[in-house]
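Inspection log for the structure reproduced underneath, given as structure tokens.
Missing here: one protein chain of the complex. Every other protein chain is in place.
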Amino acid sequence: MRSISLYRDNGTWLCRVHPFTKLAYILAVILVPLLLGSLWAYAAAIVLDICILISGKSLRRARALIIFSFTIIVTIFLIRGLFDADNITPAFSLGPVVFYQEGLMKALRTGAVIINMLLSFSILVLTSKPEDIADELERHGFSPRLSYVIASVFSIIPQMMGTMDTITDAQRSRGMETEGKLSQRMKAFIPLITPVVTTSLINTRERAIALEVRGFGSKGKRSYLSPWKKHRGDRAMTIVLLLSIAAAAAWRLASWLS
Amino acid sequence: MAFIEIENLRYRYPKTERLALQGISLSIEKGSFLGIIGPNGAGKSTLGSAIIGLVPQFYKGAYGGHVSVGGKDAATVPVSEIARSVGLVFQNPFNQLSGAKDRVYDEVCFGMQNFGIPSDEMRRRADETLELMGISAFRDRNPFDLSGGQMQRVAIASILVLRPEVIILDEPTSQLDPAGSEEVFRAVEKLTESGITIIMIEQKIDKIAEYSDRILLMDEGRAIAIGTPDEILSRPDLEEHGIIPPAPARISRALSFALPDGTFPATQEAAVTLMEGRVGFRKDEKKGEAQASAEELLRTEDLSFSYTEGNEVLHGISLAFDGRPTAIIGQNGAGKTTLAKLMKGLLKPVSGRILLRGRDIAGNTAASLAGDIGYVFQNPDDQIFKAKVADEVMFGPLNIGMSEKEARKKAMEALEMVHLASAADRNPYDLDLHERKMVALASVIAMETSVLILDEPTIAQDDRGKTMISGIIKELAARVTLVISILHDMDLVASSFRRVIAMAHGRVLADGSPEEVFSKEEVLSEAGLELPHTAALAKKLGAEDILLSDASFLAAAFRV
Partner (left out) sequence: MTGKSIFRTKFDVASIVLIPACIGINYIGKLFASALKLPLWLDSIGTCIGACLGGPIIGGICGAANNLIYGLTTGDSITLIYALTSLFIGFFVGIMARAGFMKTFPKAIITSLVAGAVAIIISTPLNIIFWGGQTGNVWGDAVFAASQAASLPLWLSSLFDEIIVDVPDKIITLILVFVILKALPDKLTALYDAADEVERLD
């Protein structure tokens, strides 16, 4: 089955870490540099992200996730460096085009925010199974309906992608062109999307029935097949991470007050 | 009082006018096997839904009468509560998976989790039920990766672990291939031994005859009759209610072999016991060889194909098609659909070529071939997108360049042919699946192609629908349209096709008239195929020829 989830169990310790610990890490690694405000804090965060990914043997796959952002970052450098309202000090020039220091520094900061965010999220995305995240949310008191929604997205999409190919074939068989002028391609959209939408909505009706007859609407207490195998240090790590946020916030507050 | 008591049940779906159930009264005892038969639209599924409370709680609409299940009122006690004692399995195996679990084992446990069953007990029940359904080997697989038959057994297992007292099986095999159906029926057989109450709605009349203690015949929302299989299936008015009696009952009636109580045997086994040694068969001397008609329309030359390199699914297929209606038969994975898609230009051959009237189609896209070769997909919902049946049917004709007026004319003719002219202005999705299949068929017929490829046209059709398709194939053949159909229904193959191609493992095993192909036992067993019901009975009774139709059976047979 084609899955849209990027999770792979590569057997490293990172896959055993509780998803909530990873969420706490993301929160910390994004908030702490923001509170501290120093570019060095961002650099440290990015280095930390990379170290974790390397030890979890996932850096190569993470690279694929951030590469697309490079074009955005390049345009940010171009636009800020050339046109930013605060631009005063020229940094360098390429022929007639002059780049300014102030804009470039701003762009550097934005770029660091983007890279740090993408890397830290990729730790969660690459090493935690969505179904496990859903399951853990449910066990910690979130509605089973929420965890159902999360988990079922991952089974629905591959199913829909399978029908996509069949629908394209079926409409082409009836003489519909899917290539050519923009107007022609535009016209092809409705015959392609409508059957997927209608079929998937009709399927939801049957799926709702299947869930009803298996007691999904039942109000009673639920039970679970197996408890989460605790990773050593999950709790300690989470506490350290949350404390680091608190410490950074305290530092920021103190520097404001003084 | 019986476990299930239904009193004067009437029901109407929202936004419809007709009552789907018009006063049903019925009681079902514990431990029995009740078969429900009737044409599409008879109200069979609605009755099943009413027993578990989905009608009216889920569907809403208008409801009258009373349904009690183990003392609980099915109209008011929540479905999740009734579900503790009644389980439901329906047609589409995909949609019965919860969609929230990626392991068969977890899928089977999903319902038990909802009911808060402790984990030790959960494991015990799951292990036991997986074993019973023969799916223990798949416990760690993703349920969505299983075949239809396996998936359907997972669905049954997911219900059984809840330990219901009654299980309703609503056409559980209607969307499966023969091997998948066989798997599911074997599972059902195991269930009958376990003592659970089973209510099975089914079009496969021979299976109903084999398993049922009692059969309920329904038509137009009414219960026509209830009785033993022999009683119900011997009724002279069966065909008026859209049911063709099983071959054993038809043949024994025609030969006047009645059981002591005046009914006719409904199963092959009973018919053989009754008639064995009492019928003889005349040998047919002038065996009809299949005559190729003059004009060749389509030819494949040494066609090979693979989806992934080094994994060839078709090996050097060379076939020439003339005007005879041709059935391609074989198990799933034999390469039938791949072959059909190649001929339609949806796939490009790895080697070999395809000639349409002597012209190589290699340079053409599927869309540009649309006017020459039509292809009706298995699932109509993969193509229907217009809000009106007539517009849907006109889509293809307009695409291939017909004028609006001409397209409308062709569309109406095609709808006439599938008996849906009166539905031209309705929303196709308000029609039932079997009617939507006919809309899809009409939408390709209206393009008046010289070749028409049908992929499993009989799935979801009842006996009336199958008869209609049989008529359409004959009509198209008379118009000099080459009909090529992938089929699992051997009775239809026998009755409507003049040429049969049996495939297995990407090769053609046999090619000839139905009589020729069905007489080759080694081919049938290698391709995993069964004889049509009439021919199977004739063979059991000692006939040497392959007697495919009732007419040829009766012409050859005599009482001794």
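Order of writing sets the labels: A and B. Residues in every chain begin at 1.
Methods note: a residue touches a chain if its C-beta (ideal position, glycine included) is under 8 Å from a C-beta of that chain, and two chains touch if they have at least 3 such contacts.
Model, not experiment: these values are computed from the prediction.
Participant: Which of A:50, A:91 or A:113 sits in contact with the chain that's absent?
Facilitator: Here the residue in touch with the unshown chain is A:113.
Participant: Out of B:73, B:239, B:360 or B:430, which touches the unshown chain?
Facilitator: Answering carefully, the residue with contact to the hidden chain is B:430.
Participant: Which of these touches the unseen chain: B:99, B:178, B:229 or B:345?
Facilitator: That would be B:99, which touches the missing chain.
Participant: Considering the complete complex, identify which of A:35, A:170 or A:188 is in touch with the unshown chain.
Facilitator: Checking each option in A:35, A:170 or A:188, the one touching the absent chain turns out to be A:188.
Participant: Residues on chain A that touch the omitted chain in the whole complex?
Facilitator: The list for chain A reads 4-7, 65, 69, 71-72, 75-76, 78-80, 82-85, 106-107, 110, 113-114, 117-118, 121-122, 124-126, 130, 133, 145, 148-150, 152-154, 156-157, 159-161, 164, 168, 178, 182, 185-186, 188-190, 192-194, 196-198, 200-205, 207-208, 211-212, 216-217.
Participant: Even though one chain is hidden, which residues of chain B still touch it in the full complex?
Facilitator: Against the left-out chain, chain B lists 10-15, 56-58, 60-65, 75, 99, 385-387, 427-430.
Quick note on the criterion: only the chains that are shown with their structure count from here on.
Participant: Using the average of all C-alpha atoms in each chain as its centre, how far is it in Å between chain A and chain B?
Facilitator: The separation of the two C-alpha centroids amounts to 44 Å.
Participant: In their complex, what parts of chain B are in touch with chain A?
Facilitator: Counting only chain B, the residues touching chain A are 52, 54, 58, 78-81, 83-84, 87-88, 90, 92, 94-102, 105-106, 109-119, 122-123, 142, 144-145, 155, 158-159, 162, 341, 344, 346, 365-368, 370-371, 374-375, 377, 379, 381-385, 395-396, 399-400, 429, 443-444, 447.
Participant: Okay, in this complex, where on chain A does chain B touch?
Facilitator: So the residues of chain A in touch with chain B come to 1, 131, 134, 144, 147-148, 151-152, 154-156, 158-159, 163, 166-167, 169-178, 190-191, 194-195, 198-199, 202-203, 206-226.
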